[in-house]
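Every protein chain except one is present and positioned as in the full complex.
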Amino acid sequence: MTLSSAFRTGLRRSLLAVAVGTVVSGMTFSSAAVAQERELLNSSYDIARELFAAINPEFQAWWEEEHGEEIAISQSHGGSSAQARAIMQGLRADVVTFNQVTDVQALADAGLVAEDWQDAFENNASPYYSTTAFLVRKGNPKGIESWDDLVKEDVQMVFPNPKTSGNGRYTYLAAWGFAENEFDGDEEKIQDFMRTFLRNVAVFDTGGRGATTSFIERGIGDVLISFESEVNNIRSEYGSDDYEVIVPPVSILAEFPVAVVGENAERNGNSDLAQSYLEYLYSEDAQRQLAGFNYRVHNDTVVEEFADQFPDTELFEVETVFGSWEEAMENHFEGGALLDQLQRR
Amino acid sequence: MSQLAFWRSGSTRVLPGFGLSMGISVLFISLVLLLPITGLFGQLSELSLAEYFAIITEGRVVASYMVTIGAAAVAALVNAVFGLLLAWVLVRYEFPGKRLLDALMDLPFALPTAVAGITLATLYAGNGWVGNIIEPMGLQVAYTWVGIALAMAFTSIPFVVRTVQPVLEDLPAEVDEAAMSLGATDGVAFRRVIMPHLWPALVTGTGLAFVRSLGEFGAIIFIAGNMPYETEITALMIFVKLQEYDYAGASAIASVVLFVSLALLLAINIWQGRFVRRLHGGKG
């Protein structure tokens, strides 16, 4: 019986400790959530953490100087679709800074973002942009310069699955846009090109980060395809001697749309703050920081400063080749649409 | 046996606490488990029967069932053998490092599945610690279905070990002493004397491991390669539908996994109940 009584006392004591600990820490956490100052919540895509970690303090300082008010900014990061889904289900983000036009549009369709959100800020509400580019191994052994080099028999590519990743969708659309131009719209030839293109994929990771890991750390494939900003960041992260960035002569324009989530901002009493925060992204200071993270920007002064960093390339818009994002999604990515047909065997 | 006699039989009337434990269990199951599940069926009701079948029988989805079930079956079988071995060694023998080994068993649960996935992929990829030994031998694990089975086996091994271990511990020493004194060899004694006691736990553990593997996502996607028709798992198909804001489609595929899993679990429970009843001579 002593065994069981020792056990029982132990169990009782630990249960008590758990109960007390729970109550105390529960209170700490709920009180921590009540902030004294106004707090802006920015919901963003998953690789933008360091970017906004750099921009937020600058904005906070600027706001305090202008309005004499101290504010807090919180960040939420995740896959852009998952972030949009969370907002639709009640995540009270004041602003969104996404990397997919379709995800902001989904919020607009749900009535959370103004219908005319693309006109609310300059440049289609996209304070910065990028394109799809290649990262190849040192010396570019397979001689990859443009999209048609990717369908050669001995080339293996890594890019995320267009079904799960917006990044992967851009890659697919960029290749399609190239083929459309190359074959003068001959549907059969475009599809043949795309079929070979998709067959040369070595691994389909679910997201951009996974694809990077496959290419860099697992040593798979000859070329990694991702946003230009990403491949540059990856190159500086993993050693500029081992990899080269190739920006193809023709590629797709990738916009990084922003919007105020009207209903939430109003409810949180942050409408002015939200508007101002997004406008700030267009300021020269912010644009310089963005360029530092390898994004292409609009501010003329900054564009000139960073001219060497961004090679000239012909960027086409999704709208010109595919009509609209809606049509691109419907014709290519939905279940049973072109992407599925091209991968069928 | 009449209905009334069934109710009165065995221990049903002797022990107290029926009302209290019933109350807690039913309340909890209703609120925590059943109520949210209605959300899933709410989504399903948006589909017509034809649409539902079209979604769940789409070629790529069907291919993903094959991959998932095949890999999960292999993982479960491997775990049945490996888990039994581990449980036996942990209960029956004293050796240096036993505590550490015991602690290691829970690691797969404690690690977020994504970490497990990244780590396994790191180890088994062509340039990883294990990969660069086995790949020259012609054995490719990462980015094949073997990798999927490996990740499944890793995340579900504790189910087998931790289900078998307590039962084995609880087995009185006299059981095998008696068998040994009758002069049976180890193998025969194990099969005849120990296994009958372990079966329910072993099958339960293996079944749970299998079911867990059917739904696993985080650990697998990093090592699977995710090539259409070859190494795409069903959980990925659900994830794809979610990315497309297609809740109804996601719920449809999820419901297939749910039904299959629940049917298996129900079968295990019924079987386990029969087994125990037989073992305890009609009582259950």
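By letter and in written order, the chains are A and B; residue numbering begins at 1 in each of them.
Criterion: contacts are C-beta pairs under 8 Å (C-beta built on N, C-alpha and C of every residue); 3 or more make two chains touch, one makes a residue touch a chain.
Assume contacts and distances are computed from a predicted model.
A.B. asks: Name the omitted chain as UniProt records it, choosing among "Ion-translocating oxidoreductase complex subunit C", "3-oxoacyl-[acyl-carrier-protein] synthase II", "Sulfate transport system permease protein CysW" or "Response regulator receiver domain-containing protein".
C.D. replies: Checked against "Ion-translocating oxidoreductase complex subunit C", "3-oxoacyl-[acyl-carrier-protein] synthase II", "Sulfate transport system permease protein CysW" or "Response regulator receiver domain-containing protein": the hidden chain maps to "Sulfate transport system permease protein CysW".
A.B. asks: Check the options A:Gly68, A:Gly90 or A:Gly139 and report the residue that touches the missing chain.
C.D. replies: A:Gly90
A.B. asks: Have a look at B:Val61, B:Ile148, B:Leu208 or B:Ala224 and name the one touching the chain we're not showing.
C.D. replies: Missing-chain contact among the listed residues: B:Leu208.
A.B. asks: Going by the touch rule given at the top, which residues of chain A touch the chain that is not shown?
C.D. replies: 1-4, 6-8, 10-11, 15, 18-19, 21-22, 25-26, 29-30, 32-33, 41, 46-47, 49-50, 74-78, 82, 86, 88-92, 207, 209, 212, 233-234, 237
A.B. asks: Residue-wise, where is chain B in contact with the chain that is not depicted?
C.D. replies: Counting over the whole complex, chain B touches the hidden chain at residues 6-7, 9-12, 14-18, 20-22, 24-26, 28-29, 32-40, 42-43, 82, 85-86, 88-90, 92-93, 95, 97, 99, 101-116, 118-120, 122-123, 129-130, 153-154, 157-158, 162-163, 165-167, 169-170, 173, 176-177, 179-181, 186, 189-190, 193-194, 197, 200-201, 204, 208, 211-212, 214-218, 235, 238-239, 242, 247, 250-251, 254, 257-258, 261-262, 265-266, 269-270, 272-273, 276, 280, 283-284.
Here is the rule we go by: only the chains that are shown with their structure count from here on.
A.B. asks: At what distance in angstrom does the C-alpha mean of chain B lie from that of chain A?
C.D. replies: The answer is 36 Å.
A.B. asks: Okay, in this complex, where on chain A does chain B touch?
C.D. replies: Interface residues on chain A, with respect to chain B: 79, 81-82, 85, 106, 161, 163-164, 201, 203-206, 210, 213, 217-220, 333-336, 340, 343-345.
A.B. asks: Which residues, counting only chain B, touch chain A once they are in their complex?
C.D. replies: 55, 58-60, 118, 121-122, 125-128, 142-143, 221-222, 225-229, 236, 239-246, 249
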